[in-house]
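Below is one structure, written out as structure tokens, with a few remarks after it.
Missing here is one protein chain; the remaining ones are kept as they sit in the complex.
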Amino acid sequence: MQIGRVIGDVVASRKNPNLEGIPLLLIQPLAADSQAVGRPLVAVDAVGAGIGEHVFFVRGKEASFPFHPTAVPADAGIVGIVDHWTTGER
Amino acid sequence: MQIGRVIGDVVASRKNPNLEGIPLLLIQPLAADSQAVGRPLVAVDAVGAGIGEHVFFVRGKEASFPFHPTAVPADAGIVGIVDHWTTGER
Amino acid sequence: MQIGRVIGDVVASRKNPNLEGIPLLLIQPLAADSQAVGRPLVAVDAVGAGIGEHVFFVRGKEASFPFHPTAVPADAGIVGIVDHWTTGER
Amino acid sequence: MQIGRVIGDVVASRKNPNLEGIPLLLIQPLAADSQAVGRPLVAVDAVGAGIGEHVFFVRGKEASFPFHPTAVPADAGIVGIVDHWTTGER
Partner (left out) sequence: MQIGRVIGDVVASRKNPNLEGIPLLLIQPLAADSQAVGRPLVAVDAVGAGIGEHVFFVRGKEASFPFHPTAVPADAGIVGIVDHWTTGER
């Protein structure tokens, strides 16, 4: 998984029915030192994250696990809101 | 998922039978600021997108979910047409 | 999926039994303007492609779908032969 | 799989229920010569690794295999602690 910050959302009225009602958020991936790294992506949200929050997200089919048994066609999903992280050694 | 723009299509008369009748579109991935980023790819279309439209697409096996139970051998698929997106913070 | 050109083949006499009898072809991925892009890879062939032909191929577990129910351990597979592609806007 | 070193952990009180009780560790991937390479990532831990230990981890849905039948939404997981590795030729 990766840590990221929610930076926006996506509105799509025509979409696969299994995506109905699921928030689509824009996430900026972050490095361990909180710097933005890599490109923003669109993720489904399974935990109720808000703009500006730090989250961790999963890529791949696993993004659809929280919506089981609905086969949500998503390849990125927010699965937790990060309180904090620590690095003890580098 | 990523946001992209449909820029063309692919014609293939000989192909896996499970791909018959499914549009194959060329997509240019876009960054959050709408600039083209990365290489165009071929995606199956599950929502009826047209040339020039902004879409969001999924990578991986999830691309075949909308065609279930047909096992469509696709690794990229359009699952929604984007009305707009907003970024509240960066 | 990506478009590519078949540039060679691989001979392997010792291999996983589920790969027996399946052609292993070397593919050079191509960009939308037909230029070679990225590294050649080895793909299983489900459509009878020949050296020099333009194909489109899928990455990931989906490469094994055409061989179902045999669990072919492949992560790239040719699923169609491209007649032509068009880009209407870029 | 890749070899890495555990460099920290992530605390998330709000998360997908299937992640409850599973350690979330920060891993720094290492090259064959033990140098850090690539970006740290967050992984679930199935073997009880500690800060500073060398581990090998798996990416993708396979990260959830050790927690079966719970569908853990993870795309990276520690599956072993490395005693040592050797390279006989390069």
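When the chains are written out, they are named A, B, C and D in that same order, and each has its own residue count from 1.
Everything that follows uses one rule, which is that a residue touches a chain if its C-beta (ideal position, glycine included) is under 8 Å from a C-beta of that chain, and two chains touch if they have at least 3 such contacts.
This one's a predicted model, so the numbers in the text were calculated from it and none came from an experiment.
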Give me the chain D residues in contact with the hidden chain, please. 1-3, 31-32, 37, 46-48, 56, 58-63, 65-66, 68, 77, 79-90
Those residues of chain C which, in the complete complex, touch the missing chain: 5, 7-16, 18-19, 24, 26, 28, 36, 39-43, 51-52, 60-61, 63-64, 71-76
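Following the convention adopted for this analysis, only the chains that are shown with their structure count from here on.
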Please decide if copies chain A and chain B contact each other with the same set of residue positions, more than half shared, or with different positions, and reply same or different. different
For the sequence-identical pair chain C and chain D, what is the superposition rotation angle on Cα atoms, to the nearest 5 degrees? 145
With chain centres taken as the means of their Cα atoms, state the distance from chain B to chain C in Å. 19
What's the distance between the Cα centroids of chain A and chain C, rounded to whole Å? 31
Among all residues of chain B, which ones touch two or more of the remaining chains? 60-61, 63
